[in-house]
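With one protein chain held back, the other chains of the complex are shown just where they sit.
Our next item is chain A:
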Amino acid sequence: MEGWDPNTKSTLTQIPLLTTKAGPRDGAAWTTRLKEEYKALIAYTQMNKSNDNDWFRISAANPEGTRWTGKCWYVHNLLKYEFDLQFDIPVTYPSTAPELELPQLDGKTQKMYRGGKICLTVHFKPLWAKNCPRFGIAHALCLGLAPWLAAEVPVLVDSGMIKHKDDATSTTCLSAW
């Protein structure tokens, strides 16, 4: 965890850790894991709200809890840029982390794999591997997505790849508002 800012570090320590090592094919154990995921997400969302640092919405898109959809946003130069967020829970979860996708940014940055999967290889995957199975979705958002947005959104805005909704001239090129 060297090199992480103290803010992220202190937030991270307050997200409840998970204990059940189970993936979507593990039946009852997965339900237990899903409960832990919910608890961690609830705690993290509450924490963000109380610190006035609310930055995402995420909820399960199917009853099994294997697909998640929502939104995330980042404020740059006092303007809010919001993106759709989606991911699947892989069959090998939690040995492998979920691959977080921002489909609207697909093709706009090189720090992204096909389909809008953000690159987590260097800054996040080793951490996830080291902390398996204690890290969950909330940790992936905190340590994977948040730093990615902080690093990429300013570059995307400054290079003109994304425009704020108020600047957009046509609705078709709009991926942020």
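Structure notes:
Methods note: a residue touches a chain if its C-beta (ideal position, glycine included) is under 8 Å from a C-beta of that chain, and two chains touch if they have at least 3 such contacts; residues count from 1.
Basically, contacts and distances are computed from a predicted model.
Not every chain of the complex appears here, and the one that does not is recorded in UniProt as "Ubiquitin-like modifier-activating enzyme 5", selected from "DNA polymerase", "Ubiquitin-like modifier-activating enzyme 5", "Rab escort protein 1" or "Metaxin". From the options A:K9, A:K49 or A:K80, the residue with contact to the unseen chain in the full assembly is A:K49. Among A:L85, A:C119, A:L149 or A:I162, only A:C119 touches the chain left out of the display. The omitted chain makes contact with chain A at the following residues, 19, 21, 24-25, 31, 34-35, 38-39, 41-42, 45-46, 49, 57-60, 64, 66, 70, 88-92, 95-97, 99, 110-114, 119, 121-122, 125-126, 129-134.
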